[in-house]
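What follows is a structure written as structure tokens; I'll ask about it next.
Apart from one protein chain that is not included, each protein chain of the complex appears where it belongs.
Chain naming follows the written order as A and B, and within any one chain the residues start at number 1.
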Amino acid sequence: MSKLPNFHSLACPAPLPPGERVLLGHGSGGRLTAQLIQQLFLPAFANDILCALEDQATLDLHHLGVAGRAGAEPRLAFTTDSFVVRPLFFPGGDIGRLAVHGTVNDLAVGGATPLFLSAAFILEEGLPLADLRRIVASMREACADAGVQLVTGDTKVVDRGKCDGAFITTSGIGVVPPGRNLALHNVRPGDCILVSGTIGDHGIAIMSQREGLEFETALQSDTAPLHDLSHTMLESCPSIRWMRDPTRGGLSGTLNELAAAAHAGVVIDEAAIPIRPEVQAACEMLGLDPLYVANEGKLVAVAPTEASEQLLDVMRRHPLGRNAARIGEVRGDHPGLVVIRSAFGGERIAPLLTGEQLPRIC
Amino acid sequence: MCLGIPGRVVDVHREQDILMGKVDFGGVTKSICLECTPQVQPGEYVIVHVGFALQVIDEARAQDVFRFLVQMGETDEFALAEGVSPMSGGAYQNAPDGETPP
């Protein structure tokens, strides 16, 4: 006899059908974001590269008129991102550091060596220059750490109240070595899914500063550049199928993207997901699911299952992969769905949230 | 309407004439209202819901279900443990008799 259904969601409840205004949920990395991309941006800019929906666009150099056989040349990776984090300065980092790391990571998970960044600033009238100096200094340091150069930029100022202090939009260019081709369509049933470390650190660190929810914790954002980790992983295991950094929308957002685009099922062993006790505690307190909380210094990798032990070993030797774990696998059944297996043997679905995950009391 | 979680009271003080306390939830601490648990002492655990402590956790009773499981294991009898009648309220054997009716 059918019992209570098999689901898990903290989005309580569902919103009204699309209205006339942008909602916060359009930026959450969940279903509303996906709808906006599918229904507004893709049709407008339709091209094969954009429609692959990877974190970076990998471009054959012959597109630029560079001679040589397509496939044997290194390719250009190109990405863009924007940063609107509040507060501007948070435990473990600031918007500038985040902007550099985030852009570098979008390139790194495509197997690219990041080289050049651009940064466009939209500043709010009244932002203290001392704050801007801090942000810029932070970006300089982050660029040096990542071995990238910030080579072009722009600045605009808007009236007081029209933006939250500062917004930063970046783009990044990197080089993908010949023969390397990470893509969602590489993923096969039976592949293993690895994560490079503990989840939810960034989102909870930010939330601890959020007005109305403040709590004390030693937790810091995990913001970090992942290019060296990804390079090390790919050198040791060229058969890695695909990687992504689970930022907004959290680990579940990334797993759902994987399941949807690869037309595969994903099964995750909940007990295997690394999480700091303080993140767990904060999530319990606020009624949040760590699966949906943002990360800024972690990556998810899909690889052939026979490579998983060696890959984990390599990851754990790296400072940014100490808590790396194998968390699940790709399957042929229930394509498009992410299933979480609890320590009790029960299963539930981790759906794509429609909008923002909100703290709950119920 | 139920999201109450356990936390350890670190300190007790008054703020604007309300009894408040710093409560540690396994590594994160938050300021919680203790007006409903005025007798609570630092070191004790409380159940917290929407920023309020609803009850002090009875540490002795917290072991009830585990004692019960041990007894079940000993008798290897999954039915009602001996001496327990359907009418008894709670019926944990060897637990301190308190609020549950005999």
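In this section, a residue touches a chain if its C-beta (ideal position, glycine included) is under 8 Å from a C-beta of that chain, and two chains touch if they have at least 3 such contacts.
We adopt the following convention: contacts and distances are computed from a predicted model.
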By UniProt, of "Class F sortase", "NADH-quinone oxidoreductase subunit J", "Hydrogenase formation protein HypD" or "ABC transporter permease", the chain left out is "Hydrogenase formation protein HypD"
Residue ranges of chain A at the interface with the undisplayed chain
1-17, 19, 21-25, 212-213, 265, 277, 280-281, 284, 286-287, 333-337, 339, 342-349, 351, 354-355, 358-362
In terms of residues, what is the contact footprint of the unshown chain on chain B?
1-6, 8, 16-18, 25-26, 33, 35-38, 45, 47, 49-52, 54-55, 57-59, 61-62, 64-66, 68-69, 72-73, 78-80, 85-92, 95, 98-101
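Definition applied: only the chains that are shown with their structure count from here on.
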Chain A and chain B, separation of their C-alpha mean positions in angstrom:
40
Residue positions on chain B within touch of chain A in the complex are 1-3, 5, 7, 22, 25-30, 48-50
Give every residue of chain A touching chain B within the complex, in rising order.
208, 214-219, 276-278, 280-282, 284-285, 287, 360-362
